[in-house]
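Missing here is one protein chain; the remaining ones are kept as they sit in the complex.
Labels A and B are assigned to the chains in the order they are written; within every chain, residues are numbered from 1.
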Amino acid sequence: MAEIIIYGTVNSVIFALIALGFTLVYGVSRVPNFAHGSIYVLAGFLTWTFVNDLKLNYLISIVLSLIIASVLGLIIYRFVLIRLRGIPTSEIIASFAVGLIILEGLRMQGIAGFKGFIGPFYMLNPFIEGKIKIAGIFIDYQRLIIIGAGILLVGILWLFTHYTKTGLSMRAIAQDEQAAMMLGINSDRMATIVLSIGSALSGLAAVIILPLGNITAEAGYKVLIYALAVCIIGGLGSWAGAILASFVIGFAMKISTALFGAMWESVVLVGTIIVILLFRPSGLLGRQKELEERV
Amino acid sequence: MERKRSKRKERLDRSIKVRTEGLYALSSWQEMLYLIFPRAFLISILLILPLILPLYWKRVLCASGIYALLALGFDFLSEYVGLVCLGGAFFIGCGGYISGLLNHYLHWHPFLCIPIGTIGGAIISTLIFIPSLRLRGIYFAIISFMFPLFAVYIIIALSIFGGTEGISALDIMPNEWFEQYIILGGALVSLFALRRLVNEDIGLILRGIKDNDQAVRASGINITEYKIKAVLIASTIGCFGGACITHLYGWLGISLFAMDFSILPIAATVMGGMGTLVGPVIGAFILTPLSEILRGFGQLRVVIYCLILIAFIVYKPEGLMNYLQRKYHQFERWEEV
Partner (left out) sequence: MENNKIILEVKGVSKSFGGVKAVEDVSLYLKRGEVLGIIGPNGSGKTTLVNLITGFLRPDSGKINFKGIDITGKSPHKIANMGLTRTFQIMRPYHSLSAYKNLIIPLNAPRVRESRSGKFGDTDAVAIDILEELGFERDARVPYKSAGTLPLGYLKRLELGRCLALKPELIICDEIFSGLSMSEITTLIPLLERLQIQGLTLIMIEHRLRELFRLADRVCVLNFGKLIAEGDPQRVIEDPKVKEAYWGKEREKKRWGY
């Protein structure tokens, strides 16, 4: 029982970390960033390269890859998405294509000495090795760090969006874009900023979570799907909803694993999504009723 | 004070286009030829190619046909209904799996399996998409993206339907001519049927849904019902392709849900010209051989499709077909302002 609680919490926080970046970007700029998963993997890979090939300090590598991730987010917005603002079809396709370029690019082999990204050799080291015993269960420090990081991150985000000018502007745009623009908030600039922050969050999630396992390119798709699933269940654009949904999914999956076996995880996820779409379409805490009934 | 003379590009319909509007198209051979030529050209090329190409390229032709089917479905859904389908692979997988499983477990002949696979696959995939159709287009995009991947996870995790290895030794098509002409024929029939459909009443309703769905609702139309019909149509086309693939190679497996089937049609559509229905077909017939040629580069192929995709979508969103149509129907000249 305690096992379910602890691992369920860890699982939920993982989902929350992954999804927050995506839901932040969508909530503020209405742009679905389908390159979210790719940036996740890219950040992990960059950190690995810095640490192993360039022999840099672990912390510095992390910071560097986060910076590169946010710059990448900025570039994606500035050069590709900005021309497509307002055309959801093209936005989705374009960001998806960028994501694919990154992911499949990382999978290539044998081009210019770049051996590509296949195999179980790519691992990031956990921050602190070792386990600790809580309530009779062994749990690694890394997982505890995940929980801690999650709480810290949510706290920082809350402070940021409630007390800094940029953060408040973001909330303004998320609630009502036209009104915010009338108050002088530059929607494009906000979108650029939020896309970089979202990408940085994705990278942050990567460096915290990836030490649990290895880095593979497939994880990119999985991450994107999980982020999307959390957003649908929690409500696209709702930050509280994303957190709530992460816990719902996280615990649901762990409980189903305990009861039925690990194989049924995906089925549970798909089932939850379908149930939500049928009975509460805009998500658990979705404020976007407009997606159903638009005036 | 002298006014600065600046020039402006002006586009006018060619006189022959104006002369061919409506009934006047029948007035002379020249005009009829103007209208018929592009279509006849397309049909004849597609029908002749199987006769002249060597075996390897015949397979590529079939693959192009299947991608063309998917691209048609994608273009129809995204430009005429407003639903972006990021998961064409789901249709291929559904159609392919149903057809193949029928063949494997019940030993039915492909002639029976393919139609049942098509229709059964269409019904199942439409049912899965129904929950997302009550909501805005982006939900459909997300769900359609997720489902091919989910299907793969579930098949692997539960080890059903052949699991990771798939099922082989299925019946293949009786005759190589048959397999090509059925796919190319299917592509052509779908193309012309869709072109006709979008101008019929039901097509107009779907275009209205894309343009302004609230007005359509206020006009007494249940938009969910029509969206379901549209997805049914597109999925029939896609599942047909999937059923054909299974019997082309005699094998079914999780690669039927591969990302390739989702992306290449999108790239073909964007490149060929969104909304033209012909453009995606042409795009598919260009990109598929290209991808064959690039096979040696491995994953670089996908990178290249995506680069082409982005280049077109950002810089030339009208696509090839619209550009060609414009050139064919209109001429430009500089005019002094």
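Just so we're on the same page, a contact is a pair of C-beta atoms (placed from the backbone, for glycine too) under 8 Å apart; a residue touches a chain by one contact, two chains touch by 3 or more.
Note that the structure is predicted; figures quoted are calculated from it, not measured.
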Check your understanding: Who touches the missing chain here, B:R39, B:R59, B:R217 or B:K316?
Key -> B:R217
Check your understanding: If you put the missing chain back, which residues of chain B would it touch?
Key -> 201-202, 204-205, 207-208, 211-212, 214-223
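Here, only the chains that are shown with their structure count from here on.
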Review point. Where the centres are mean C-alpha positions, what is the separation of chain A from chain B, in Å?
Key: 32
Study note, to complete from the structure: Listed in rising order, chain B residues that touch chain A in their complex are 78, 82, 84, 86, 128, 131-132, 134-139, 141-143, 145-147, 149-150, 153-154, 157-159, 213-214, 259, 263, 266-267, 270, 297-300, 302-303, 306-307, 309-310, 313-314, 317
Review point. For chain A, which residues count as touching chain B in their complex?
Key: 32, 34, 80, 83-84, 88-90, 92-94, 96-98, 100-101, 104-105, 107-111, 116, 221-222, 224-225, 228-229, 232, 236, 262-267, 269-270, 273-274, 277-278, 281-282, 291-292, 294-295
